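Let's look at chain A:
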Amino acid sequence: MTPEMTILLAIGVPLLGSVLIAMSDRVPNLREAFTLLTAVATFGLVASLYPLVIAGGQPRVELLTVIPGVPLSFKVEPLGMVYALVATLLWMPNSLYSIGYMRGNNEKHQTRFYICFPLAIASAIGIAFAENLFTMFVFYETLTLSTFPLVTHKGNTDAVRSGRVYLGILLTTSVCFQLLAVLWIAALHNGGAVSSLNFTHGGIFREGLASGAVSPAIFGLLFFLYIYGIGKAALMPVHRWLPAAMVAPTPVSAFLHAVAVVKAGVFCVIKVTVYVFGVDLLQSQGRGDWLIYVAGTTILAASLIALFQDNLKKRLAYSTISQLSYVVLGVALFTPLGIMAATFHIVAHAFGKITLFFAAGSVYTAAHKTQVSQLDGIGRRMPWTMGAFAIGTLSMIGVPPVVGMASKWLLINGVVEAWSIPDGHFAEVFALVVILFSTLLNAGYFLPIVYRAFFKPLSDSDRAHPHGEAPWPIVTALTFTAALTLFFFFWNKPAYELAELVRRAVG
Partner candidate 1 sequence: MKDNVLMRVAARWNMPFLLVFALYTQTHGELGPGGGFQSGVMIAAAFIVYGMVFGADEMRRVVPRWVTDFAAAAGVLIYAGAGVYCMAMGYTFLDYAALVPSNPGGAEPWGMVIVEYGVGITVAAVMLTVFNEITEGTLPGQEPGGTKEVL
Partner candidate 2 sequence: MQVVLDHYNYWVCVILMMIGFYGVIAKTNLIKKALSLSLFQTGVLVFYISIGKVEGGTGPVLDPRNPEAVYSNPLPHALMLTAIVVGVATLSVAMAIIVNIRERYGTIDERDIEDIENQAQE
Partner candidate 3 sequence: MERIHQNLPALIVVLPLCMGLITSIIGRRGLGWWLAMGTASAVLAMAVQLLVNVLESGTLTVTYQMGSWPAPFGIVYVVDPLNAGVLTIVALIGAIVTLYARKSIASEMDPRRLHFFYALWLFCMTGLLGITITGDAFNLYVLLEISSLSTYTLVALGRQRNRRALTAAINYLVLGSIGATFYLLGIAYLYMVTGSLNIADIQHILATKVFPTWGTDAPMYRTTVYVGFALMAVGLSLKLALFPLHGWLPNAYTYAPSSVSALLASTATKVGAYAFIRVIFTLVGTGFAYRMLHTDVVLMVSAGAAILVGSWMAFRQTSLKKLLAYSSIGQIGYITLGFALGNVNGLTASIIHLFNHALTKGGMFMALGVVAYRLGNTRLQDVQGLGRKLPFTMAAFTAGGLGLIGVPLTAGFVSKWYLVTACIEAGRYEMAAIVLVGSLIALLYVWKVVEAIYFGKRPENVPGVKEAPLTMLVPTLLLAGASIYFGIDASTSARVATAAAHFLLGVTP
């Protein structure tokens, strides 16, 4: 099989999967088998491209020409590979977990639910492998739309209202800012000021800026439009959709936070920074410094808000917002190491956060508890779940021996590298302070949960309602991801090598 075929299949197989799932509506076991099979097959296809990418290959394939001169085309490069691998890898436990969760909670419209997942994953792979701005935008929007039925799955007033916020913010930002930026660049391209609409090493503005065809102000404006056009990166103040989406069933939350959606956001931020605007151009033009402050503020503010959330999933959601801004902060340093840290953090955060969500959903399924204050002593009844939760927590805080530590380390290295660039150093100091302070905050809002679960006694009312662990698919899935979180600290070669390739591409 040629790599070109593999790329198309990686997108086609989930689509085919959703068709099969739709057709096996009446036979739940067959339907679930298709779900799992699709997940494994998709991961296999994406993973089979890994050796080629590590060897420096960048296979590309053009699917069709949507608008003359603007094809829907794909190209695999290390950064996209990182995201595609993370998404497809985590989709496997996520599928398993969904099955346990949906059956355990007797949810309605399960077929619709299972149809939308592969659609979303196909969109995610499309984003990861997009070769040009248009393709990325297309799949960015299809990801939003295909996850919308998942977010509003419950179908009650609350879900519909949150669905409006979800769709409203994501589409408003993408249409008003990202699409404007894409079309602006397309217009510049028509006028010859921009070399290409494809993602290019070193960015596409080099000649335009040098010849004066693109003014630095427009360059900076476009960067701003892009950063805020990618609403999925949840930079404040366009982060509201993420807590709103917490009405969704937990597998969906895990999917949003760890597998596809927010990762798509930060991935796009890295991708356009590296391949459209160019790290060194942004650095030398000085048009992106504001991003450090915005990202830093988001990290701190979201952490502070998380501190006061009693709802477990809401707390996790705000934690995600702050963790995403770590990635953006890494990008905003505009150094090769910063980009590498950002890339690596996508992986690290995904593993940790999916574990945390799985654990939260497990608690809900087994004990029907949603608030942090209800969790007293639950660790003794659900040791696997809360054990995994603890591991995820450590990863979020960045304590060895879990993978979160590695990315934080890289990030600090990135700040140090940025220090070598002669300017006021104020931004770097700010970044360091943010990283240190937010680590404390992370510990502040996560450790009490672990403490409650394991060291506080069960309340009297809980004693009256005995329950055990969640169903086995749930426990299997969360154990798997917790193990990955641990394991990846010691053996993170694939991710590290890919991130290293990204770093080299930048530097």
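Assume a contact is a pair of C-beta atoms (placed from the backbone, for glycine too) under 8 Å apart; a residue touches a chain by one contact, two chains touch by 3 or more; residues count from 1.
On the choice of candidates, all candidates are chains of the complex that A comes from, given by their letters.
The model shown is predicted, which means the values in this text are computed figures rather than measured ones.
Colleague: Any idea which of 1, 2 or 3 touches chain A in this complex?
Modeller: Considering all copies, chain A is touched by candidate 3.
Colleague: Can you name the residues of chain A that touch candidate 3 in the complex?
Modeller: The contact residues of chain A facing candidate 3 are 64-68, 70, 137-138, 141-142, 145, 152, 155, 160, 164, 167-168, 171-172, 175-176, 179-180, 183-184, 186-188, 190-191.
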